[in-house]
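Single-structure report; data block below.
Only one protein chain is missing from this complex, and each of the others stays in its spot.
As written, the chain order gives the labels A and B, with residue 1 at the start of each chain.
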Amino acid sequence: MNKVFAILWKDILSELRAKEIAASVLFFAILVIVVFSFAFDPEDDTIGLVAPGVLWVAFTFAGVLGLNRMFAMEKEKGCLEGLMLCPVDRDIIYWGKMAGSFIFMIIVEVVVTPIFLVLFDLPLFMPELALIAVLATVGFVSVGTLFSALATNTRAKDVLLPILFFPIVIPVIICAVKASEVAFDGKPFGDMLSWLGIMGAFDVIFLVVSSLVFEFVIEE
Amino acid sequence: MGKDSSTSAYAIEIQQLAKSFGSHRALKGIDLNITRGECLAVFGPNGAGKTTLIKLLATLSRPSKGKIFLTGLDITKEAIKIRHQIGVVSHQTFLYDNLTAYENLKFYGKMYDVPNLEQRILEVIDQVELRNRLHDRVGIFSRGMQQRLSIARAILHDPQIMLLDEPETGLDQTATVMLSDLLKTFTSGSRTVLMTTHNLKLGLELSDRLVILHKGKIAHEDSTKNMELANLQDSYNRYTGATS
Partner (left out) sequence: MNQTNSLKYNLLLGLSFVLIMASLALVFLYAPTEKEMGEIQRIFYFHVPLGWIAFLAFFVVFVSSILYLRNRDSKWDTLAHSSAEIGVIFTTLVLITGPIWAKPVWGSWWEWEARLTSSLVLWLTYLAYLLVRSYAREESRGARFAAVMGIVGFINVPIVYLSVRLWRTQHPPHLVDTLEGSMLLTLLIGVAAFTFLYVLLAYHRTTLMNQARKVRILRQTLDEREE
């Protein structure tokens, strides 16, 4: 629907002007990776074993930062109420914000992944990573958008979002890490199919569920 | 069975409206009817339930009990249709700081399916006298200018009903006068207006009728024709138990 696109475009425009989300989230993701590199001995051969984990932990933490901003920005000047006044079904707001979160996260992943691959001395050309990233990111933003809207209406929004978000996305993290492991080890694509399958199921299920319960989260 | 929406003479009908937040009862049974074209001022101290009333009328919140009909439509059943008919101006502007006035209006215009959007944007921006700032970022506007743009946003889709929630908040003298002039052009038309305010003078100037809300109930109702500000102040103090 073009109204979903209107919300998406508004967020893109706003971000292009202020660049507030992209800069901090990008930088944070890179920081996490670097810190992990120091936490584990980078010269040790076993570094390859933890690499997939490091990548996805970085994206999970950075993702929470970005998701938090998604609705925090609407709370200012009461814009969330402005959105709720629009003559649209409430889930249009969900889809619009979800699309925006998805694009922001993908951009962060596209920028950070090559840096990560270089730091960990991994092959740079791994197209399967794109598929893994898309499936995992949809999983993150499907519930992340819902929880961001929820947390924004509470007294401790910065702390509550991770508390709600992390337990629910554990399956996504497990699958993304294991699938990435298959890719990094150069194993055949078939090995990662079950992981991709679970992520796909998670995505579909939670896109539907979140869009259905979203209205209960934003109304007064 | 149910309301015959086409013959309803009232723009806003409120029947036995009650709203509770958990164990806190914000509104305890409001009955109010507002005819088309009428302007009603709602006075009351903080916590009286003014903002809750506006939120319920604006479909932002659901009634705990009672019914609301806007242009004959039941608020719990036809919320989306109703939203096409209402414009809300609050002390918050609902505007995006990083976007220009034009981009803000374009966004809301798309969300409201406003026909001939480009033309309409120019129309409303002229009405609020902000044409020369059309392509400036809202973040750099003064509070008064932001509020004027907020009004432009609210009338963009030409709503029949205007809901104003303490629109004068944060405005200085000059800006308040400008706001008042602007609102007069809206209230004198066929638009129905419900306005909550702390500013007794502003409310008196603009409205045909007034209501004093106190602790979630209507404490007093009156016409504002030929009413003096001093009398209004006395009334207000009396019905809200305030010491003057």
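The rule is short, and it goes like this: a contact is a pair of C-beta atoms (placed from the backbone, for glycine too) under 8 Å apart; a residue touches a chain by one contact, two chains touch by 3 or more.
Small disclaimer: the values here were computed from a predicted structure and weren't measured.
Tell me which of A:6, A:146 or A:183 is the one touching the absent chain.
A:146
Quick one: which of B:25, B:67 or B:91 touches the chain that's been left out?
Answering carefully, the residue with contact to the hidden chain is B:25.
Residues on chain A that touch the omitted chain in the whole complex?
Listed in rising order, the touching residues are 143, 146, 150, 153-156, 160, 163-164, 166-168, 170-171, 174-175, 178, 194-195, 198, 201-202, 205-206, 209-210, 213, 216-217, 220.
In the complete complex, which positions of chain B touch the hidden chain?
20-25, 215, 241
Just so it is clear, only the chains that are shown with their structure count from here on.
Where the CA atoms of chain A average out and where those of chain B average out, how many Å apart are those spots?
Comparing mean C-alpha positions, chain B is 39 Å from chain A.
In the complex, go through chain B and note every residue touching chain A.
Residues in contact with chain A: 55, 58-62, 80-81, 83-84, 86, 88, 90, 92-99, 103, 107-108, 110-113, 137, 153.
Give the list of chain A residues in touch with chain B in this complex.
2-3, 6-7, 9-10, 13-14, 17-18, 76-79, 81-89, 219-220
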